[in-house]
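A single protein chain has been omitted from the complex, and every remaining protein chain is retained in its original position.
Our next item is chain A:
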């Protein structure tokens, strides 16, 4: 029996795919979601759930972050409790005069671009975070940084999409594209062929592989990061706290291992400790060096942590895009194919903006912000063989 064609077929059911499904279904489009695994089984279940403006540089990513923030607090506010939305605020701590100087320079630029931030002195910092290191020389406070529980976000967006008519197909791997001439008509999967007006690649770190099935290059690949989870504690860390070096790491394209401390409490009582970045492909072997660096950095930021026990560490693969700008919108090289991937470490926060913009564009509305800067047109036309790095 052949399934009827849908308006939209979304490949990937992580936070981004779920948000695209939710907004498209809400806009009245018929939606089908396929995932090679389980809902949110990739990056979305292996991250921290950050909605940050503090780590953004000005540019399209910041515009999308601000736009998404408006949705989290506006249109989606009624669901906030479902995904444990918390407007906890972020703090960047400088522990040396030199890093304080670069933090001050960064603040200036961020302020010019509308990021809400205030510089705080050491007593002010201690008031917000009494357990932070005595080495701190200054800090910046970002009241707009927020957090959600990413698995609940994904699960509830998918549920609401399904309630609005979307069909969800898990354990269904896309193996090829169905095309007539250049035009994509649907996908072939391990469970059969599905036709659609528009196929949307929301495959996260597997985005390049999906694009390749359509013969185009979208150089989004995995950038591995570890998270450490502590035993549950009474509240000790109140906001998302990280060190000034973190901003540099987010913006870098370094392949080797980088680590900078990111420490935050959760509603469940455990403290989440990040972060590391390394481009090692989909490598599942343990890197003790990464764990060691994260542990050292975290203790430097919050000395009480040295006696705290780690219950678990895990890693995820961020969908890394070489210019740190997500890939969103129609692919001019292949009619019928759209992308929504490459959000790197910001996909949870940017998911809802991405979903809403895509739904607007697909229904012929004027998008709230320009999709141009996110267009896959910025990549060359040749498909890149698997495993090969794109400069």
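Here is the rule we go by: contacts are C-beta pairs under 8 Å (C-beta built on N, C-alpha and C of every residue); 3 or more make two chains touch, one makes a residue touch a chain; residues count from 1.
As a working rule, contacts and distances are computed from a predicted model.
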Completion exercise
Per UniProt record, missing subunit out of "Thiosulfate oxidation carrier complex protein SoxZ", "Succinate dehydrogenase iron-sulfur subunit", "FAD-dependent oxidoreductase" or "Phosphonate C-P lyase system protein PhnH" is "FAD-dependent oxidoreductase"
Problem - Contacting the left-out chain in the complete assembly, out of A:58, A:105, A:296 or A:378 - result: A:296
Practice task
Specify the residue from the set A:113, A:159 or A:179 that touches the hidden chain.
Solution key: A:159
Practice task
Touching the absent chain in the whole complex: find that residue among A:79, A:170 or A:238.
Solution key: A:170
Problem - Contact partner of the left-out chain, one of A:6, A:45, A:110 or A:321 - result: A:45
Exercise for the section: In the full complex, which bits of chain A touch the chain not displayed? Write them out. Expected result: 38-41, 45, 151-152, 154-156, 158-159, 168, 170, 228-232, 268, 270, 273, 285-286, 288, 291-292, 295-296, 298-299, 305-314
